[in-house]
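One chain of protein is taken out of this complex; the other chains stay put.
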Amino acid sequence: MQPIGKRRWAIAEGFIPAKSHGPEPLMTSHETACILNAGSKDAHVRITIFFSDREPIGPFEVVVPGQRTKHVRFNDLQTPGKIPEATDYSSVIESDVPIVVQHTRLDSRQDANALLSTIAYASAD
Amino acid sequence: MQPIGKRRWAIAEGFIPAKSHGPEPLMTSHETACILNAGSKDAHVRITIFFSDREPIGPFEVVVPGQRTKHVRFNDLQTPGKIPEATDYSSVIESDVPIVVQHTRLDSRQDANALLSTIAYASAD
Amino acid sequence: MQPIGKRRWAIAEGFIPAKSHGPEPLMTSHETACILNAGSKDAHVRITIFFSDREPIGPFEVVVPGQRTKHVRFNDLQTPGKIPEATDYSSVIESDVPIVVQHTRLDSRQDANALLSTIAYASAD
Partner (left out) sequence: MQPIGKRRWAIAEGFIPAKSHGPEPLMTSHETACILNAGSKDAHVRITIFFSDREPIGPFEVVVPGQRTKHVRFNDLQTPGKIPEATDYSSVIESDVPIVVQHTRLDSRQDANALLSTIAYASAD
């Protein structure tokens, strides 16, 4: 299959709720960058996190093999740092081959979970 | 009416929750690719599903007649395979005429249902 | 202010839930096309509704004055027909001047309401 997507994406919203209801890890409040690499070459992906009041951290490096998807939980990113909970952030996702990126949050702070999702912003670059 | 849309779309998020609350089939947890074919010719649509740890499956073939919409439940796709529940996936949707694709999930794992939706990524191809 | 947007939009998802919990009309299950006309000239908007198993109906005609927004509830459209509840549909929204269109659903079938929203698909035409 032909590759699909762009090499540079941004997600302006970012917030990992600090509370959760329900069984872990499925119902744990979390945010995800879903990354599709429909082409045949591995995608070397670099995620940079921006905050309101401190320097950006990154890049977080992720490999998405050819013809695979990876749903990256921002909660799970470890190197070069952790994203604090209950903190506003944004992200830029860069790849060496075309990818498609979608942003999702599951918020289980109250009794029933809430969801949001949107296609990320694809740069024409 | 003039056709509207593109011939190649992608949805990077995909996850069919394995539990549901409420009457079937309306409140069953599900994911949908809503496909609009506003032009007059039938759309021959091919859906390919990508996973994190195995080969893609597809194409699932769907016909959307001219001037019709079809809200395709990923849960219901049967040939050439089933999409397992509680599993991360992504999809690419290809058509021979312009279509518009929107992605929706209804998640009724907890007492009240949650919803997400986004326009899919439209390739310029 | 300069106009912003496009003249031709589509929303592939459409479904008005048939049940509601909570006070009317705010918490009544509904779908909305939010239309922004940031320019100075009135926008003459025509909405066409597509179904899975019958001919499209429309155009529903709406005027959005210059420098105004109108949040059109699909539930309230009357002429030339009503959109049935609990029925899959899609919509195409056409205007004589640039507009911006966003789609929202409030679903109050279960005890707590759920929401979805997405920017509509903007045609380059």
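Each chain gets a letter, A, B and C, in the order it is written, and its residues are counted from 1.
Please note the rule applied: a residue touches a chain if its C-beta (ideal position, glycine included) is under 8 Å from a C-beta of that chain, and two chains touch if they have at least 3 such contacts.
Note that the structure is predicted; figures quoted are calculated from it, not measured.
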Chains on display which the left-out chain touches in the complete complex: A, B, C
Contact partner of the left-out chain, one of A:11, A:72 or A:99: A:11
Touch residues of subunit C, complete complex, unshown partner: 1-2, 4-5, 21-22, 26-27, 32, 34-36, 38, 67-71, 100-102, 104, 106, 108, 111-119, 122
For subunit B, residues in touch with the removed chain: 111-112, 114, 118
Interface with the unshown chain - residue positions in subunit A: 8, 10-15, 48, 50-53, 55-56, 86, 88-90, 92, 103, 105, 107, 109-121, 123, 125
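By definition in this document, only the chains that are shown with their structure count from here on.
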Contact-pair overlap exceeding half with B-C, pair selected from A-B or A-C: A-B
Rotation angle (°) superposing Cα atoms of subunit B on subunit C, nearest 5: 90
Whole-Å separation of chain centres (CA-atom averages), subunit A against subunit C: 30
Mean-CA-position distance for subunit B and subunit A (Å): 21
In subunit C, residues with contacts to at least two other chains: 111-112, 114, 118
